Every structure is written in structure tokens, then in C-alpha cells.
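The other protein chains are all here in position, but one chain of the complex has been omitted.
Labels run A and B following the written order; every chain starts at residue 1.
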Amino acid sequence: MHIEVKRLNKTFGAGTPAVDDVSFGIARGRLIGLLGPSGGGKSTLLRMLAGLEYPDSGEIRINGQRVNELAPQQRGIGFVFQHYALFRHMNVYDNIAFGLTIKKEKKTVIAARVRELLALTGLSGLEKRYPNQLSGGQRQRVAFARALAPRPELLLLDEPFAAIDAKVRKELRTWLKQLISQLGITSIFVTHDQDEAVEVADEMLILQRGRLEQQGAPQTVYERPQTPFVASFIGHSRTLEAPQRLRGFDGAVTAGGSAIVRPEFVEAGLEGELSHPSASEPGTVRHLFFRGTHLEVEVELDGNRLLANRPLDRPPLQVGDCVQVLVHRLYVVEGETVRLLDNPLKHDPFPVHI
Amino acid sequence: MAGMITAHLSPEGSARPRHIDESPLARRLLIGLALLFLALVVFIPLVSIFIEAFRKGLALYGAAITEPYALSALRLTLLTAAIAVPLNTLFGLAAAWAITKFRFRGKNVLITLIDLPFAVSPIISGLIFVLLFGAQGFFGPWLDERGIQIIFALPGIVLATVFVTFPFVARELIPLMQSQGSQEEEAAATLGASGWQMFRRVTLPNIKWGLFYGMILCNARATGEFGAVSVVSGHIRGQTNTLPLHIEILYNEYQFSASFAVASLLVLLALVTLLAKSAVEWRTSRAMAATQQPDPLAREGGANHAH
């Protein structure tokens, strides 16, 4: 393991813990997305890795070596700040060169390295500009180049895209992912935007109220959420209060429990359109939402309201239409864990009573 | 500040519909009233100093500001400022660093204590040093035995001046550094900069204009302080007379023109101070406008960060 964190804790003042007993390991060269709602402890965790905050207890190891006592200057970590924290009185060149001049590198070495990074980040020609003469995306890239200049072993990025407008953000994150995989540097970035984490990260760490909820590849986390929080946070979902009334799930879910359902696991359509008509039940269309690539249908069943995705090539529906609804999969909440449950009727096309 | 004010104004006031702003008549009336008040209270006194100074001709003006007592008062004033300003600058930097970069208990108390000299009457600012170091003061006999004179001598004048000008630099720097936050310093730390490198290469360039303005203000007050210095100076001409005290003596001796001539020197210094203030404000407002315009989102985030 390149980075190892063991039972890390941090509380500010007398409040609730910002980071609560967090442990994880990260292999070399991975790009990690640290995801969670605002105020979940992501930035605090990142700042402790960087040495900008000291943990109350627990251990941080880099390459097997405990770094708790090391000052940020000695850790050899690159850090990209949320608002970039560019040195406003220095031009682009001097910003990028800063870390190297601290190391007292030769002028020619510094110049070569800065040129290389300017080319890499597409900033060539802007070296004489000052931060206030750059666009948000350009500043972000300067911050990135500045952090990379001293060749850190680990790169930390705190909400790297938060201050950039939506359109540039998409381009920038594709660019960043390619660049990091090209450089092969272990990187951790903080985000509260799940699309961003899913799209960019090799692996996600999901943090809520200071606790680590789940670690895993985006697809794994999406398909097999381990906690109710992750199941409801990742993807588009709805919580059902009476899942035991859904056809097929009546025996599998105890009354009084709740379950989470995703629209992509629900089919709603006219008679004959569904893949497993025997597992479906009737419902009424309440709302229709056009989502660009598909239609989202809100249907009311006996005691539950849920969302279903519907391809655009199917015949149109109207509010008030009666449709058949098939729920393929539920995430059943059982205390602190979540159980994935496929509709049992789907696998048993000829139920006993026929 | 002036630059920011114009930015707030609509290009032509009269282009706005009626009843949203004051009517043009009311507007002119208000401007007139404000200007009249400023003229009576500030502008006429300012102009009168120069007119009184030159009333008896250039020759007398020249003589008044070059006579030996005036020159020695000027020397003493400059010497006092040259000691007080650097001391308070160092203190201001230390105080601003401690207060804006760290969390600790009693920060608000500390800020209030730094303001204390502003709240104390200049006369009392002089009195406290007489109580400590005067002939009947706590340390008076001890100093007397050793032949050290503080009150009615240069050290007393310097001490009183340092006391009176104590908060200026700190008060300029604290809000400035608070609004700038610590992120640039943290960035420097992750790039390997030591404390001194961080301060010299990142903090100092960012605060240099605020620091400069704080020092200018401190200097203006140090050269112009009257009440506190008049208590601890012995008013000995050619020895412990500063420029403001020299003005008082001339005035009380009915040498009005000479008195105003010497005063005009201090007025020039005050005008330079105001000019420096405008220049610093112009620079910072320009820098702010430049950082804020291209990236409104970053500015929003910056504002949040400042809280």
C-alpha cells in the first residue's frame, strides 16, 4: 500500500467529530475520489494527509512510514487548493517555479521543468500573466502545474472543479483524468459531485459525517452499496416506505422496513411491453419528466410512488394512464446495512399456483 | 475607495425613472449642504494655514522654517518618528500574524487591548509615563541615582509617541490579512517553504501596500502628536521641543505667521499622507476589480472562505 490510514480522528473545538475513526489503504498510482455531502469531513481528511491539520489520534503512513509528525514542508505532497491559492503577486512562471526555488534547484533546471509543465498543462505563452489575468480554468491548471513541479509522490486536490463554471468543468475533468493516468501519480481528489467522482475516479471513498461509508470502484459502489447512505447518495433513487406491498417482494421484505429503488431498475409500460409481465402489477401515471435521453415516469402503486425510466422509442404515455410496473431490483435497508434483492418472480416464470 | 464609489454609480443619474432616486433638486441641495459643511469645518481651516503662513511674505516664511530652533525641533520630530515607526511596525506585523493565522483563546481581548491607546486621552498618555519615570514616579529615584533622565528628555518623548501610535500598523494589517486568509501560506508550506520563506515571499508581497499605509499613518501621528508629548517634553527650546510644541510656543508668543509657517510643513506631511491613502486604495480596488471580474464563481467562494 502506498498510503495507509489507520483509525484517524479529528474534532474541532467541542463539536461533533469532523473525521471519525477512518481507516483505508490506497495502492500506488490510483486516482481516488473522496466523495460525500458538504461538511462530511472530506476536506479535513485531505488536509490531514497533507499535514495542514494534525489528527487527534490515529496514524497516517506513506510508503509504510509514519508521517504524523512530519511538517507539510517535509511530506513531498502536491496540494491543489479549492480556490487555487495562487500567489497573487507572482506571475504564472514564478508560481510554478516556487517549489523548485525553495529546493534551491539550478535556474536552468527550473526553467526546463516549468517549460515542461507549461506545455503539459497547455499554458505555454501565459507565463508572464498574473493570476488575476487568467480565467478560472487557467488558474486551475496553474495550481495543478505548481503542485506537480517539485515531482511529488502524492497529489491531493481539494474540490478542484468547484469554482469553475459547468461547461469548462466537464472538459477540465476529462483532461485531468488523462493527465494523471499519463503521469501515474497517486492522486486523491475531494468532491461533493457524484457524477464527477464516478467519471474521474478509479476508486471512490465515500465519507459521511466523518465516517467512511464505503471504499471501492465506482461501479461496485453503485451496484453493491453497503450502507443505506451510500445506496441513497449514489445514483438517482427514491426511498419506499412500504416495499412489502410491491409485487414479488411481499415475502422478502418485512413490513415496517424501508427500501431504496432506482428508476433504471423499474419498468413501466403498456401491457405486452414488459419483459416479465407475470412479475408486474398495475399502477397509474402521475407525472412525466423528459430527461433528454429518456423519459422518467412517476407511477403510483398501492401505497408506493416510484420512478421508472422509459426509452423514448416506446409509445407515449399520458398522466392518468394505467400502466404495468415491474420492479427488477430493490436495495433493502436492514439497520446499518443494505441487502440487494432481485425480484424473485423474475427468476420463477412459472409460479407454483399455475 | 474613490474608485469603487464611481463604479457604484449609474452612468447618468437622471436616466433613472422618477421617485426611485432623489429628485435633481433634492440632490443638488444635499450636495450643497455637504460641501458647505465640509468647507466650514475642514477646507477653510486648511487653506487659512497657508494664507496665514505667507501673510508676511516669503522672506519671513523662509526665516521661520530655517531658524535654528525650528530646525532642531524638526530634527527631534524626525528622530522620534524614526524610532517609533519601526518599533510599531514590527509589533504590528507580529500582532497581525498571531491574530490572523492562529486560533487561540482571548483573541478578542487582545484586539481590544491593542486598541486601548486610541481610547486614552493624549494627556493621559503623557501622564502615565510621568507617573512611571518622573522625579516623583515609581522608577524616578532609581533612575535619578543612575543619572538617567527619561521625562523631559528624548526617551520620554519617544515612549509617549510609541504609546500613542501603537495600534496603527496592527489595525491596518489585521483586517487585510484576515480577508486574505491563510491559503497562500499553506500552499507555500506544501511546496516546502520554511516559515521565513513563507513570510518573505508570500505574505509580505501581499500586504506591502497595507503595511505601507499603516506606516504612513503611524508616521503622521508620530510627527504630529501634541498632547502626550507636551506632558513629557520639558519644552526646552533647541533640546526637547518637537515641531508641534514649537508651533504652540510661537503661537503663544504671538508670532502667528512664524507659527503658521512651521505648521504648513506638517500640513504638507498630512496631505502626503492623504495622497498615499488614495494611492493605496486605488491600487487595492483595482487589484480587487481585476481578480473579481473574470471569475464571479471564484469570488463567491472567496467570500465564503473569508467567513
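Simple rule for what comes next: a contact is a pair of C-beta atoms (placed from the backbone, for glycine too) under 8 Å apart; a residue touches a chain by one contact, two chains touch by 3 or more.
Here, contacts and distances are computed from a predicted model.
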item	value
UniProt protein name of the chain not shown, from "Ca-activated chloride channel family protein", "Sulfate transport system permease protein CysT", "Rod shape-determining protein MreD" or "Ger(X)C family spore germination protein"	"Sulfate transport system permease protein CysT"
Options B:Leu60, B:Leu79, B:Ile128 or B:Leu154, residue touching the unrepresented chain	B:Ile128
Contacting the left-out chain in the complete assembly, out of B:Leu58, B:Leu71, B:Leu90 or B:Ile236	B:Leu90
Chain not shown, touching residues in chain B	1-2, 4-6, 8-9, 13, 19-23, 26-27, 30-31, 33-35, 37-38, 40-46, 48-49, 52, 87, 90-91, 93-95, 97-98, 101-102, 104, 108, 110, 112-124, 127-132, 134, 136-138, 159, 162-163, 166, 182, 185-186, 189, 194-195, 198-199, 217, 220, 223-227, 230-231, 243-245, 247-248, 251, 256, 259-260, 263, 266-267, 270-271, 273-275, 277-278, 307
Interface residues of chain A (partner: the chain not displayed)	51-57, 68-69, 71-72
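The criterion applied here is as follows: only the chains that are shown with their structure count from here on.
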item	value
Between chain B and chain A, distance of the C-alpha-averaged centres to the nearest whole Å	52
Residues of chain A defined as touching chain B within the complex	50-52, 71-75, 77-79, 81-90, 98-99, 102-103, 131-136, 139, 146-147, 149-150, 162-165
Residue numbers on chain B that touch chain A, as the complex places them	183-184, 186-194, 197, 201-202, 205-206, 287, 290-291, 294-295, 297-298, 301-302, 305
